[in-house]
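Note that this is a trimmed complex: some chains were dropped, and none of the rest were shifted.
Should a chain be cited, it is by its letter among A, B, C and D, assigned in written order, with residues numbered from 1 in that chain.
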C-alpha cells in the first residue's frame, strides 16, 4: 500500500510536475475569472467563495482521468488487480495520492488566490478549512468516476459529465461554508455536512470504484 | 502446489472462444500453449489469472500462487528500471534483495538507473520478465514472453525458467516461438476452439429466449 | 408463480405483447381526455390566469421524471443483486423517457416562470435539483452509449445509478441552504381540504394517470426493442464466427 | 373553440407545443427503433433458419 502511494506520488512528480500543475491550474482559473468578469472589487468579493471552489473542483477534474487510465493503458492495472493487494485498498491509496498532489497544495495556496479575488478577511480561515475538509471527497468521488470510465479512450469529457453532478453537494456545502464564514454567519451545519460527505465517500466509494474497475478489466 | 483446469470454457466479447480445455500443471512442470492467432490464448490466460470469469468448468489453484505477465509489460516509462522492480517487490512483499537478484538474472544490472522510456523494445521485455522474478510466486502465467527478445535473451529466459522449474515452480506459457525448452509439454489449443452457433455464451441471456419470436 | 418469472425474456416478451395493445389504447385515451379537458374546459385561476393550464403538463412530467429515476434505481439494484437481464435493459429503456420528462418539466416550468415570477429561470432549490437530475440522466445515457460490451455497460451504469441516487438526494438537501425558493410547495395531498379546487384537480389526476401509462407503455416498448437488439447482436456475432 | 388565454397566450401555447413536440419525438424514436430492430432481427433469423435447416 505504502509502496503504491509512493509510486503514484513519484510518478506525478516525474511526469510533468505533480504539485505545481494542479496549483497552476487553480491559479489560472482565479486569474481568468477576473479577466473575464471585469475588475470591480465588489462583484469579485461576492463571487470569490464560489469561484474558488469551482476552480478547485475543475483543477481536480482535469487530473482525474490519470488516476487509472495510464495504469490501464500500460497494463499495470491488470497486474495490480492480480497482485496480493485488495483492489479497494489500491483505489483508496490512489485517491489519496491524487489528493496529496492536487487537493492539498490547492488548499495551502488558496489564501493567496482569495487575495486576488478580494475575499473578505473573515473568509480566509473558512476557505482553508472547507477546502481541507472537502477536497478529499473530490478526489475519492473522482476516483470512482475514473474507475467507471477507465476502459474508454477519450474518457475525459465523459468523466467530467459523470463526476460533476456528483460534486454538486460538496461544492454547495463548501462554498456555503466560505460564504457564511466571510459574512460572519454561523457555519456549523454546512461544515458538518461537508465532513459527513467526505467521511461517507471515503468509507463507501472505494468499494464501488473497485467493483467498477473489476468490471472494466473483465 | 498444482494448477488444475477442468473442462474450462472462456469467453471474449460475449462469445465463447475456447471450450472443454482441461490440463494439470504440477510443480516443476512447464506447459506451452500453442494455437493460431486469435484462438483464445490470451483470453484463457486472463481467465486463469482471475481477471475475467470463466463461462464453464473450473480452475483450481492454491491462493496467492499465480504471477501473470500479459502482452503489455506494465512498466512506468518515467521510473527507472530499479524503481519499477522495487515497486512490485514491495507489493508482493519480497524486498530489495529480490530486486537485485532479478536484475542480475535478467541481465539488467547495466541499465539499473535508466528510465523505462529509454529502453529498447527487447530491454523493456526483459524488465517485464524480471518482474516475474520479484513476485516470488511459484506459478507463472506468461503471454508471449519472448516477443522482441534477441536469441541471446531468449536463451537467458529459458535458463531462468529452468531454474524456476527446478526450484519447484511451474509455468504456463502461450507462445508462437520455439523457446528451446524440450522438456515442456505442449498443449495445442486449436481442437478446443468453440465455433459454430451452438456455443454462443452457453446459458447466457442471449440464448435464453430462443424461439420467443415465433 | 413468482414475479421473477418475468425476468425471463421469453416470458417477458409474451406477457408484454399481450398487455401492450390495451395499454396503448388506454394511454391514448387518458392523455387525450386529460389534456383536452385541461386545455379547453377548465376556467382560469383568479391569480394565475390562464397559465394554470400549464399545470396539466408540468406536474405530471415532473412527477414522472423523478419516478422514472426511482424505477431505474430499483431495476438497477435487481440487476446487481439477481442479475436478471431484462431488468438491466428496462433501466436502459427508461432513461431516455425520464430525460424527456425532465426536459418537459424544465421547459414548461421555465415558460410558466416568465409570467409568474418574471424570470425564465431561478436558482430555486427545486428547480436546481431538477437540473442536477437532468445531468444525471445525461451522464447515465452517455455511459451506456460509450461502452460496447452490453453486460459491462449494464454493470457500470447500475453502479452509477445507485451512487448517483445518493448524491442526487444529497444535492436536494444541499440546495435548501440557499433559501426557500419561489416554487410552489406540495399542493396535491390526500387531505382533501388542502387540495386545489376540484375543477383543476380532476383533469390533473387524469393527466397524471396518462403520463404514468405513457411511461409504462414506452418502457415496455423500448425494453422489447432492447431485448431484440441483444438477440440481434448475438445472432450477428454467431454468424461472423460460423 | 379556442379558449381565450389572455396575455398568457404565448406561455401556455409554447408549453403545450414544447411538450407535444418532445413527447411525439420520444414516441416516434421509440417506435422507429422498434421497427428497425425488428426488421433486422427478422432478416437475420430468416438467414439463420435457412442455414440451420
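Simple rule for what comes next: contacts are C-beta pairs under 8 Å (C-beta built on N, C-alpha and C of every residue); 3 or more make two chains touch, one makes a residue touch a chain.
Since the model is a prediction, treat every value here as computed from it, not as a measurement.
Enquirer: Which formula, in the displayed labels, states the number of copies of each chain in the whole complex?
Expert: When all chains of the structure file are included, the formula becomes A x2, B x2, C x1, D x1.
In this section, only the chains that are shown with their structure count from here on.
Enquirer: If I rank C-D and A-C by number of C-beta contact pairs, which comes first?
Expert: Between C-D and A-C, the larger count of C-beta pairs in contact belongs to C-D.
Enquirer: Between subunit A and subunit C, what is the gap in Å from one C-alpha centre to the other?
Expert: Their C-alpha centroids are separated by 32 Å.
Enquirer: Counting in whole Å, what is the centre-to-centre distance of subunit A and subunit B, each centre being its mean C-alpha position?
Expert: Their C-alpha centroids are separated by 37 Å.
Enquirer: Counting in whole Å, what is the centre-to-centre distance of subunit A and subunit D, each centre being its mean C-alpha position?
Expert: 42
Enquirer: Indicate the residues of subunit A shared as contacts by at least two other chains.
Expert: 218
Enquirer: For subunit B, give me the residues that contact two or more of the other chains.
Expert: 197, 213
Enquirer: Residues of subunit C touching subunit A in their complex?
Expert: Contact set of subunit C toward subunit A: 132, 135-136, 138-139, 142-143, 146-147, 152, 155-156, 159-160, 162-164, 167-168, 170-171, 173-175, 177.
Enquirer: State the interface residues of subunit C toward subunit B in the complex, per the touch definition above.
Expert: Residue list for subunit C touching subunit B: 8-10, 13-14, 85, 149-151, 227-228, 230-231, 233-234, 237-239, 241-242.
Enquirer: Could you please specify the touching residues of subunit A with respect to subunit C in the complex?
Expert: So the residues of subunit A touching subunit C come out as 144, 148-149, 151-152, 155, 158, 161-162, 164-166, 168-169, 172-173, 176, 189-190, 193, 197, 205, 208, 211-212, 215-216, 218.
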